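The other protein chains are all here in position, but one chain of the complex has been omitted.
Right after this comes subunit A.
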Amino acid sequence: MSIASIVGQALVLFGTFFYVLSSLGLIRMPDVYNRMQTATKSATLGSLGVIIGVGIWAIGEVNSYSWISKTLIIAVFLLLTNPIAAHALIRAAYKSGVPLWEGSIIDKYKEAEASLERVEQIKEALGESAKEVEKNE
């Protein structure tokens, strides 16, 4: 057992602990938005721990450095793409009308959408009245 093996095993254990937390969060949280919170964060850090841990473990166990460079690049790709997937899912959930949990205290997004709609309506009304003015002239 070299130091690299021990560090790698510790990292894999750390990652799997956060995987468990992530799946537990899916059961415990009340609505889709809070579930996305727990699932995204814990699953991302858990994957990073497991993937980099395997790379370091390979240095100690089979004395090969080609694992760590590949695992590092997989980790970077995951880190860049996971939050975007979460963002797309949560936005799609909101747009398809999934309600917030009844304990939620504020929804600024709804207000913004409503004000945007009012701006559109005013613009339409302005366009119609401009046309009428043109007709009268």
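One rule holds for everything that comes next: a residue touches a chain if its C-beta (ideal position, glycine included) is under 8 Å from a C-beta of that chain, and two chains touch if they have at least 3 such contacts; residues count from 1.
Definition applied: contacts and distances are computed from a predicted model.
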item	value
Protein that the absent chain corresponds to, by UniProt name, given "Na+/H+ antiporter subunit E", "Mbh13 NADH dehydrogenase subunit", "Coenzyme F420 hydrogenase subunit gamma" or "MrpA C-terminal/MbhE domain-containing protein"	"Na+/H+ antiporter subunit E"
Residue, one of A:Val62, A:Ile84 or A:Val133, that touches the chain absent here	A:Ile84
Interface with the unshown chain - residue positions in subunit A	18, 21-22, 24-25, 28-30, 33-34, 36-38, 40-42, 44-45, 65-66, 69-70, 72-73, 79-80, 82-84, 86-87, 90-91, 94, 100-101, 103-110, 112
